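Removed: one protein chain of the complex. Kept in place: all other protein chains.
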Amino acid sequence: MSHLPILQVIIPLLAAPLCIVFNNRRIAWFVALCATWASFGVSLLIAQQVLQSGALSYDIGGWPAPWGIDYYVDSLNAFVLLIVTGISALALPYANRSVEQEIDPRSQPYFYSLLLVCLAGLLGISITGDAFNMYVFLELSSLSSYALIGMGPRRRALTAAYQYLVMGTIGATFILIGIGLLYSLTGSLNIQDISYQLHANNIIGSGNRTLLTAFAFITVGLSLKLALFPLHLWLPNAYTYAPSVITIFLASTATKVAIYMLLRFCYCVVGSESIFQLTLGQIVLLPSLAAIIVSSVVAIFQYDIKRMLAYSSIAQIGYITLGLSMSNHSGLSAAILHMFNHALMKGLLFMTMGAVSYSVGSVYLTDFRGLGRRMPFTMGAFIVGGLSLMGIPMTAGFVSKWMLVQAAIELGWWDVVILILIGSLLAVIYIWRVVETAYFNPLLELEEEEIGEAPLSLLIPMWLMVIANIYFGINSAIPVEFAQQAATLLLGGM
Amino acid sequence: MSWVGHYNYWVAIFLMMSGFYVVISRGNLIKKLIGLNVFSTSVFLLYISMGKIFGGTAPIINEHSQKFQLFSNPIPHVLILTAIVVGVATTAVGLALTVRINERYGTIEEDEIRAKDDSL
Amino acid sequence: MDLNIFGNILDILTALFLTAGCFLGISGGIGLYRLPDFFTRQHASGITDSACSFAILFALMLQSGFTMVTIKLFFILIFLIITSTTATHALAKTALFKGQKPLLGREDNH
Partner (left out) sequence: MESVVDIVLLSFLCITVVAIVYIRKLFCAIMLLGIFSLLSASLFVTMDAVDVAFTEAAVGTGISSILLLSALALTHTREQRPPHQPYIALLVVVVTGAVLIYGTMDLPRFGDPNSPIHRHVAVRYIADSPHEVGPPNIVTSVLASYRGYDTLGETVVIFTAGIALVGLLGFRRRQEFKVRLYQPMDKKTSYAENSTEDGDEFEDNIKLPGANHMVLRIVGKMFIPLILLFALYVQFHGDYGPGGGFQAGVIFASGIILYALIFDVETAMRVITPKGLRLLAVAGVFIYGGVGLVCMFLGGNFLDYNVLSAHPLHGQHLGIFLIELGVGINVFAIMVIMFYTFANRKRGSV
């Protein structure tokens, strides 16, 4: 019996209290670093085992599945686990200097502890096979992210965190209602068992009103969490005012995990053959397209670049849900792949933002003047991230966008293809504004103090991300393999 | 009319929606948290209502309950125990944020906060 | 037969105490709503806290016989008697310190 699935969550979960035992920020950082690297290692092992020998399951407490809580890893959540732990393994070395500057030293041990709890929560959501356990870990990750955002250096971080708290709690309560209704229909909380009971008792085909409501609530609740277009209001502020590390971490993991939950509930519980999916596709399609166009346009008019990237995140989430709404094999694999690629590029872009705010102190567009010469490595990384965001060939962003376009062509949705391309053009515009300011605007002569390159501990993780963005753009075999396996799995019912 | 038997759920839904209304319509940060509390407590009511069996008793097996032989469902109870804890944790974090907001802005009314942010 | 009569007496006593408790509780509620100032309202709620709960708990103790339940009810009773009176006292005292003046006699403008 392999204990890998439980170790994945337990390591960060139990390292979190360890962080605050000594009340020393260096020890806390070191504990957090070890824990994230260990869980990254575990997720690599899990991914390898899943690719080799199929899904893993683990009965916690020794109780078999519908009675106890089980962990169930297939290629979909193995992939999500890899994304989450990989990003956090890069974010933690980055955190050391960045957090030192941004957070009150007395709060730093608590900061790392909360970060680990948040990581454990996200991993717990991704790995569990139990609906209510998912809710508990969702709350775990949300609660810690509210506090983490609230620790941001500016006072608007507090209001952003409060807003996120209210909207997140409403979302979580909606999910709780949905899970309760599902439970009342089936008498079970295990996702596979719920699906089995629904099919065995012929609840799915009969147009059961409770089932419909349960799904409506779960979808709305998750849309709040993943910031689907009209419900995205919390996201720009939260990403803009959070500490740099938290923006990197949340932008590249939290929304992905929410999307994973949506995939799990829609495809694994109801199954692919029912009428449900069609309605889900129709519901999600319009918001996704609106997200791509509207948020990209809004992003163009932002002067705070972190905020601009936050709006761009909403647009990218639109691409992912667009792939989801196609509900065919290529659309789904494009969506899953884009989860991975978006994590890579947004992680990279927010890392450059963190470096700029570390050296310059703010990330307004005007502060970027001349940065191309003063911070060549950071701005170089920004350009790579930007290219990836636009979907230029040889970068990671290209692969998934290309797959998305192919999927749309397959369905004959030419208008959607055009909208995707317009979205990319808009991305070119908003990235170009920054590049132009950084490289082509003259330096202000008045600025006496020298702004230098960011320290190495920020640059190394950043350039690792750059390499990842380019590597997975050229050789995308592994993630594509994962994404396609996961899509097959989702469409094949359980 | 079988749906008359749903009154318990419906009242729970009414309570939930009142709480939800407070959350989204009120501008005061503490009032919003009060609304959130009402909202979640009413969801607990919905859950516990699902677990109830008429003529059943609390799921504790002892000499008193042996004569009933019919126990209400313990699972919703367990779930709600966890959810209550989550609720109080969220309230606490929300209040901490409220206190900090009040210190930095001098107010806990949403529109005044927005006005202060915009004036910068 | 004797036992039955004893049981009947217990039932009657229970009913009496319950009725008294309910009456006290409702009058306490009305008093809380209708009485004019803080201290008189305090008086009304004090009745609910102590006399009403005392009567109801006593009635319940009569019903439960010589079991663990009676002992628990007895402890609750003791607890309530001491804490509710203390709470009433503390509230009244704080109110006095904070400048609440008892209303002495009828207000002329009413």
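Per-chain numbering from 1; labels A, B and C assigned in written order.
Methods note: a residue touches a chain if its C-beta (ideal position, glycine included) is under 8 Å from a C-beta of that chain, and two chains touch if they have at least 3 such contacts.
Just so it is clear, the structure is predicted and the values come from calculations on it, not from any experiment.
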Chains on display which the left-out chain touches in the complete complex: A, B, C
Absent-chain contact - pick from A:Tyr183, A:Tyr311 or A:Phe398: A:Tyr183
Options C:Thr19, C:Thr67 or C:Thr94, residue touching the unrepresented chain: C:Thr94
Contact residue for the chain not shown (choose from A:Gln197, A:Asn441 or A:Ser457): A:Gln197
Missing-chain contacts mapped onto chain B: 2-3, 5-11, 13-22, 24-28, 30-31, 33-35, 37-38, 41-42, 44-45, 48-62, 70-82, 84-93, 95-100, 102-104, 106-109, 111
Touch residues of chain C, complete complex, unshown partner: 79, 82-83, 86, 89-90, 93-94, 96-98
For chain A, residues in touch with the removed chain: 1, 3, 6, 10, 13-14, 16-18, 20-21, 23, 58-63, 66-69, 104, 106-107, 110-111, 113-114, 117, 120, 124, 132-133, 136-137, 139-140, 143-144, 146-147, 150-151, 177, 181, 183-189, 197, 201, 208-214, 216-217
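Just so it is clear, only the chains that are shown with their structure count from here on.
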Category of the chain touch graph - line, ring, star, complete, other: other
Whole-Å gap between the CA centroids of chain A and chain B: 28
Chain A and chain C: spacing of chain centres that average the CA atoms, whole Å: 58
Touching two or more other chains - residue numbers and ranges from chain C: none
Set of chain A residues in contact with two or more other chains: none
Chain B residues touching chain A - in the complex, by the definition given at the top: 16, 20, 23, 29, 32, 36, 39-40, 43, 46-47, 50, 75-76, 79, 82-83, 86, 89-90, 93-94, 96-98, 100-101, 104-105, 113, 117
Complex contacts: residues of chain A adjacent to chain B: 132, 135-136, 139, 143, 146-147, 150, 155-156, 158-159, 161-162, 165-166, 169-170, 173, 176-177, 180, 183-184, 189
